[in-house]
Structures are given as structure tokens and as C-alpha cells.
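Structure below; questions to follow.
What you see is the complex with one protein chain gone and the rest in place.
Showing chain A:
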């Protein structure tokens, strides 16, 4: 078993095929989309493959340490990173092929006109915490 992150973000990949911004959809289309995402997560729970799914607010602050005894510095949001990550799902599956299959299904979520969005999702394997039995020589 291995865990994968299905990451929905807007940097680096080409545009989705059905690339109409959500605020241009009809309310019914939005409901259909939300329903699809919920059903997808429910289905993965039933197959025993669901770990986590979260959406993120589009904007956040940038924070960094500013030295002993000083409060952290906050800044941003910076224009170039706006809307970087919209959300993610974490799955626990037997094979990489299964992770790709599920990402493909998630990318088929309906958008404008009730048609699949075909958006690009990034599939990233988790690093396991422990090494397996084969030791480094």
C-alpha cells in the first residue's frame, strides 16, 4: 500500500479542457460538481482507499521566523502565488496505476455545461516514514 496526494493546483500545468471559471457556471452545475466530489470521497471510503480530502481558502499569509523574542513576520499574499493550491485528496492504494486511475476519475468532475472539466491534477507519492527491511549496506 502506498499513499498518494492528488493535488489540485494552478501552476505549471496546461489549462483544463472545459476551462470555464466556476463563477460562470449555473447554480445547478455547481451543485452537480460539489455532489460529484462528495460522492467520489464516499466511494473511496467504501473501497477502503480514502485517507483525507480538504479544500483550501484561496488566500493565506506568508509567515517567517524573525529572530529570538520577536513575533513572526507576516506578509503577502503575493500576487504570483495567488490561488496556488485549491485542495487535495489523500488516497491509500495498492498500486501507482490505481492512483492514476482515481486521479483520472477526479479530473472528470463536471463543470460548465455539466461536462467534465478535464483539469490536470498532480499525483505525488508520499514518502514512507520507515525504510523497508532491505538495509542500506
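In the analysis below, contacts are C-beta pairs under 8 Å (C-beta built on N, C-alpha and C of every residue); 3 or more make two chains touch, one makes a residue touch a chain; residues count from 1.
FYI, contacts and distances are computed from a predicted model.
Entry comment: the absent subunit's protein name, as recorded by UniProt, is "RNA polymerase subunit sigma-24", drawn from "Metallo-beta-lactamase domain-containing protein", "RNA polymerase subunit sigma-24", "ABC transporter ATP-binding protein" or "Peptide/nickel transport system permease protein". The hidden chain makes contact, of the residues A:16, A:51 or A:84, with A:51.
Mapped onto chain A, the interface with the missing chain covers residues 1, 3, 44-52, 92-94, 125, 127-137.
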